[in-house]
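The structure's right below; bear with me while I get my questions together.
What you see is the complex with one protein chain gone and the rest in place.
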Amino acid sequence: MYSAHYGAFKSGVAIICLFAVALSICFVFSCAKKTEEIRVGEFGSLTGTTATFGISTKNAIDLAIEEANAAGGIEGKLIKVIVEDDQSKPEEAATAVRKLIEQDRVVAVLGEVSSSRSLAGAPICQNAKIPMITPSSTNPKVTQVGDYIFRVCFTDPFQGMVAARFGHDSLEARDAAILRDIRNDYSVGLADFFIQTFTSQGGRIVSDESYSEGDIDFKAQLTAIKAKSPHVIFVPGYYTEVGLIARQARELGIDVPLLGGDGWVSDRLIEIGGEALNGCYFVNPYWEHDPDPAVQNFVTSYRERFGGNPDGMAALAYDAGRFLVAGLKKLASEEPEAFAAILGLPRPETKELRKEAIAKLRDIFASTEDFPGITGSITIDENRNAVKPAIFLTIEDRQYKFVGKVLP
Amino acid sequence: MRQFLFILGAIAVLFVLNLVLPALVNPYIFQILILCGINIILAVSLNLVNGHTGQFSIGHAGFMAIGGYTCAALTYYLGPQIVERATSIGLPPAVSGITFFVFSLLAGGAASAVAGFLVGLPSLRLRGDYLAIVTLGFGEIIRVMILNVEAVGGARGFADIPGHTNFFWVSFFVFLTILVVRNLTTSTHGRAFISVREDEIAAEALGINTTNYKVLAFVIGAFFAGVAGGLFGHYLMYLHTNSFTFMKSFEVVIMVVLGGMGSITGSVIAATLLTVLPEALRPVKEFRMVIYAALLIFLMIVRPQGLLGMKELSLRTFRSLPFRTEKSKSRQGESGAAEGTNKNAD
Partner (left out) sequence: MQEFLQQLVNGITWGSIYALIALGYTMVYGILRLINFAHGDVYMVGAFTAYFAARLFGAPGPVSLFAAVLVLLLAMAVSSLLGVVIERGAYKPLRKSPRLTMLITAIGVSLLLENLGLIVFGADPKFFPQIVAPRQIELGVGVLVSSHQIIVLSVSVLLMVALQVVVLKTKIGKAMRAVSFHREASSLMGISTDNVITFTFAVGSALAAAAGVLVALSNPKIDPLMGIMPGLKAFVAAVLGGIGNIPGAMLGGLIMGISEVMVVGYISSTYRDAIAFALLIIILLVKPTGLMGTGMGEKV
């Protein structure tokens, strides 16, 4: 008889205790700072398997924001970037974005590089009506999540098509093999788009194998691919696995070139792949030796600030940061009241105005045209994607070499 | 009648709390409360298997995954249609939505229970270490199988799950789980579970169908794990199999071990502690798991029975504490025997 009370009592006690704990912590948190900064969030993979993505992105965004702040900020107000690490894991990305929006109360979110992790964070931004700008996620699904999600890079349909054309026309391949990362939206999507164009040009896909991010042994899949004698192997994965795949492919006696997408972009690619990568090609968002002064200024500033050359992810992140700054500037000059509402932490009296202001910021992003980025001119189309050129690089003797630029 | 009113009262309190808390409390704290609740359900359900029945299962995350994905698939794919149908016959979408959510939770739990049955039946012929490894294996197999199901996002995760989980439902199911497990363990079935734990061969010799009871514990444990999974998915609004690896199973095991294998109160306390602690330790986040692990080792060497061993905290303990007269001690002794708690736990 008493056991019903018992169970209810126990959970009652538990809940009341938790409530008390919560209240007391609440007090501590309520003594929050009320500064007049513009709070912007960033989530990225600062640690984990694709750490260079996150680190390059963070560095470049820091650079862009520092430059903006040094030039007087936005109408004198400084931008503060709050960074969260998602450890290269999609579920952590969701948690990180939640924290940025609900606890840090940011007005916009920058991130992520990986499409999987962007896809984890985007629905949260969309539901909270906070604009999200991804610098390098190329999977089309990311911006399809909703009208608050933007990107400043090209998309995989374009990238896949361009890679297929390159393989077919420039490398004269007729038989291609695919080795994709099955755990990765980006990889799977890009592979599909490649196949679409390649087959429409009359090419044949002779082998379609897969691996999982984190694998270290690909010999089984590569042996199966070798048996089909492709002319080129399309490896739309991330640099960590690509490097190992290249090595093991050469060890198995596979001589044909490997072709890849922007997931290869990392300063560690050559370190991991070494000589095995000679004669391989991949897509890059920009070329660091581009004589354009804007590009060179960026490269020099980055090198001075962080040492080492900025990779494609850094370039895109820099553009994303500047894109955000430009949007904020426009808001400040056209709607000063709205701009005032998004400063600092939300206050009860300006809650509605803040929401409207953020919506206006979103509209500004959506209507951007010809924004001068170092990765190309950014015009946001009706799907909130940017239309950008793709650059092909090859590797020779552990150095990158420019091959060509493909305009959209 | 009295207990019915009590339950009604408790539900009303929870309902009010649910409406009031988000306004009073920082959303981050709110998140912790919800995760606490989910972990309590996981710990208490695992305790039934590991603690009360003595079967060492370390594949609980697999059951959580099945429940979570099933529930999410139902609300994602069938939810909108059901709500439409309901609206067309006059039911407000809020009501039909929530009802369908609860139904999906239970369906998820049921799916997990079925999995628990399928896993339990063959595995339970094995003992101790082997059982542990097999349950671990099943947990991994379940995870890999889900990874290959494109309809629930496969390797990329299941996004856009509606966010139905709120404080009320989490507390409701915490309440339910504790109630069911408590009632079960204080009944004759509970005796049977304990006998399986204490000496399986003797129990078998006394006519208790040990396999049946082991499977029953597994099935019920899996059911609640599935419900927890459903609540988890609808809270995060995103599911990925990476959240259900053996690490997750280990985390639940640590909660059960810390609280005391066989103590429901212990599991509640440990689950709460181990949900709040990492958040409090966020500044030293990298050390969280190191501390956990060190804690576990230390605990095993120094106090393997965990915080509460097999004892439960009860109103009686509190009442008798300040006035430990002979009378209250003997009363405690009597009720102790009636409850079947093991006074020799230490």
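Letters A and B name the chains as they come in the text, with residue numbers starting at 1 for each one.
Everything that follows uses one rule, which is that a contact is a pair of C-beta atoms (placed from the backbone, for glycine too) under 8 Å apart; a residue touches a chain by one contact, two chains touch by 3 or more.
Computed from a predicted model, the values in this text were never measured in an experiment.
Participant: Would you mind spotting which of A:224, A:366 or A:387 touches the chain that isn't drawn?
Facilitator: Touching the chain that is not displayed is residue A:224.
Participant: Where the complex has a chain not shown, which of A:69, A:137, A:197 or A:240 is the residue touching it?
Facilitator: Residue touching the absent chain, from the options given: A:240.
Participant: What residue numbers in chain A mark contact with the hidden partner chain?
Facilitator: Touching the missing chain: residues 47-49, 51, 87, 182, 209-212, 215-217, 219-221, 223-224, 226-227, 240, 243-244, 247-248, 251-253, 268, 271-272, 274.
Participant: In the full complex, which residues of chain B touch the absent chain?
Facilitator: 56, 58, 122, 125-126, 128-130, 132-134, 136-138, 140-141, 144-145, 147-148, 155, 201, 250, 253, 257, 286-287, 289-290, 292-294, 296-297, 300-301, 304
Methods note: only the chains that are shown with their structure count from here on.
Participant: When the centre of a chain is set as the mean of its C-alpha atoms, what distance in Å lies between chain A and chain B?
Facilitator: 37
Participant: Give every residue of chain B touching chain A within the complex, in rising order.
Facilitator: Its residues touching chain A are 3, 6-7, 10, 13-14, 17, 21, 24-33, 36, 40, 147, 154-157, 159-160, 163, 171, 174-175, 178-179, 182-183, 186, 236-238, 240, 242-243, 264-265, 268, 272, 276, 313-315.
Participant: Give every residue of chain A touching chain B within the complex, in rising order.
Facilitator: Those in contact with chain B are residues 1, 3-12, 14-15, 17-19, 21-23, 25-26, 29-30, 89-91, 94-95, 98-99, 102-103, 116, 119-120, 122-124, 127, 145, 182-185, 188, 212.
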